[in-house]
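What you see is the complex with one protein chain gone and the rest in place.
The first chain written gets the first letter, and so on, giving A and B; residue counts start at 1 in each chain.
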C-alpha cells in the first residue's frame, strides 16, 4: 500500500455499472433529462456574464433556448425564447444587451425585462385580447455565490435547499468574487453521465493522466459522503506542489483567508446534475455539462481567478489552462471509447472497485429517477 | 389609422395559431403530405420546361421522383421514375430529351413516351409474361395557363374544378405566354405551412421588409374570401411606384390589355398547396414549394416576363430579382426562427390579429385534412 493511500471499504456484490440502456435508449434519455435536469436546479453559468440591466445571454438545454437577462430591478430572470404570438424565437445572438424591450423579429411583439407584453401590433381591435394574458414564459432562476441555476418546475424549493451543506463548505473560496480568465468549449461524443462518472473517480488517473499523477497521488483521494445533490471529495497535492498547473507552481493569487489543508488539496465536487466544481488554492475551474443528445455532451470549461490576479498586468492563466485542457481531453477520449463499447451485445454491467464508490451512489440516484 | 388602411373585422376568440405538433410530428407530416399535397393537384412547374416531344424533366416530392415528359402526341405525362422489372430509377439527369425510348440503366427494359413497355430482355421465354401488364405507373397531369399540376389520386376531378374562379380571375395576365427570366432555389429550415402562412399576411412587413414597405403600404392589402383552393388578395403600389423592383420602376413590358387598378396593385395568391403566385403589372413571380421533411422546404422561385421583354436585346430582370431575393431571404429567416421556437414547451397557440385572417382560414383547412 502506498503511504499516501487512504483505503476505502469494499462495495456490496451488486455494485455494478449501469445497464447499457441507460446510455442507449432515447426514451429513457428524455425522461432523465426531465427528472434529473430540468425538474431540479441545474447550472446555467455565472452571474458575471450579465452584469448590467438589459444584458442577456442565451442558454440551450434539450430543445429549449432560454434568455437569461438582468431586469431593471437588478434581478436575473430566465425566459423561454419564444414569442407568445406565434412562437418565433425572440433572440438569435448568443449574448447582448436589450435596448429597453425584448422585441420579436417577426411581428414586433415587445416585452419588458420582466417579461410583460408591452405591445402587440394589429391586436388593438381584437375585443378578446388582453396583453396581461401574454407575458413571456419564465423558468425559475436562483443563484449561489456567483453561480446561476435554473429550474423548470412550477414551484421548486429554493436552490440552497438542494445544495445543502455545499453553501457553507465552499464559502471560504469566495467564489462570487472570482473573475473569468479563460473558457474552452468541448463537444464530446458521450452520454453526460459518463462525464460525471469519470469526474467522480481517480482510479483511472495513473494510466490516463500521468501528468496529474505527478502532482497529486490518486490514492490520496478522500470522499465526502455522497448525497442526492453532490458527489465529491479532495485529493492531496504532493510535497512541493502548490496547485494543479503545468509546473505545479501557483498561477494566481491564493484565495485570501484560505487556510490549513485547503492550501494543500484540490476539492472536486460534481454538483448534480451538471456542474463540476474544482477548487484549487488559487483558482476555481467549472465544467458546465449540456446533453446534446443521448450520446453527445457539450462541456463548457471555465477558469476563474482572484480579481487581484486577472487585473494584474501580464497575468497569464496558461499554466492552469494547459494542464487541465490536456487532462480534459484525456478524459473525454476514454468516455467516448466507453460510449462506443456500451453499444455491444457483449457489454454487461461490471464490478465497481472501492475506488468507484461515488459512481455506485450516482447510479442509484439515476435509477431512482426512472 | 393610416389613410391607406383597409380595416378588417375582428376574428373569433378561438382564432389561434396551430398547436406545435402540426410542425413537429413526423406521422402527421406524412398524412398531411398525402392529403394536402399528393391527393390533390399540386404545382409541378411550367409547361415551357419541356417544349418538344421526348423532352423531360424530373420532379421530386416526398420519397417520389417523377418523370415529366412530352409524348409523341404533344401531351405532357408524368411517370413514376421506377422500372417495372426490379424497381430501378429510370432517369438520373434532372432534365434532357429521350432518344425514342425510356430505357432502364440496369437491364435495359424500354418504354415508349406513353409509358408502354417496348422490350424486356430475357423475358421472351417466360410463358406467363405479357408486356402489356407492365406499363410505367402514371400520375395524373393537367395544366392551367402554362402551369403543370400533378395529382396522385386514381381518378381526380379536373384541375380547373380545384382552381375555381382563379382561372377566370387571372386570364388577363396571359400567363402561358410569359417566359422564364430567372430562377433561384432556396433550401429553408422550416415546415412548408410556415411559408404559406408567411406569404398570406403582411402584418410582418413593416418590421421585416422595410424596402417593400416603401413601395407598397402593408395596410393597403385587401383579401379575396378564402376558399379551400386558394388564399389571396392584393396590395396597392404607392403613388409613383410602377412595380415591385429595387427602384420601383417597371422592369419589363406591361402585360398587354391589363387595365384599371391591376396596373396599380400586386396580386398575391397561395394556390394550395404549393404554388405562390405573385402578379405584378409587368411580371409574374412563382414560388414552388416542396417539403423535404417536417422542418425543411425547398422553394423554387421563378421570374416570368413578357416575351417582348425577354427577347429584347439587353433585357435585364435584375431589379425585380434582387428586390424579391432580398424579400424572400427576410421571410425565410423569420420562418426558420419560428420553426425553432415551436419546439419549445413554452409555445402554446397564440392569437391571430384581423390582419392574419387568411392564416385562420388556412389552419382550418389543415386541421380538416387530419
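To be clear about the criterion, contacts are C-beta pairs under 8 Å (C-beta built on N, C-alpha and C of every residue); 3 or more make two chains touch, one makes a residue touch a chain.
Everything numeric in this text was worked out from a predicted model, so none of it was measured.
Novice: Using the document's definition of touch, tell me which of A:203, A:224 or A:263 contacts the absent chain.
Specialist: Residue touching the chain left out of view: A:203.
Novice: Looking at the whole complex, which of B:48, B:101 or B:123 touches the chain that is not displayed?
Specialist: B:123
Novice: One chain is left out of this view; which of B:5, B:21, B:92 or B:222 touches it in the full complex?
Specialist: Only one listed residue reaches the unshown chain, and that is B:92.
Novice: Return the single residue from A:101, A:263, A:338 or A:361 that touches the missing chain.
Specialist: Touches the omitted chain: A:338.
Novice: Residue by residue, what part of chain B touches the chain that was omitted?
Specialist: 63-65, 80-90, 92, 105-108, 120-123, 125-129, 134, 137, 152
Novice: By the contact definition given up top, give the residues of chain A that touch the hidden chain.
Specialist: Spelled out for chain A, the touching residues are 7, 10-11, 13, 17, 20, 203-204, 206-208, 333-334, 337-338, 340-348, 350-351, 353-356.
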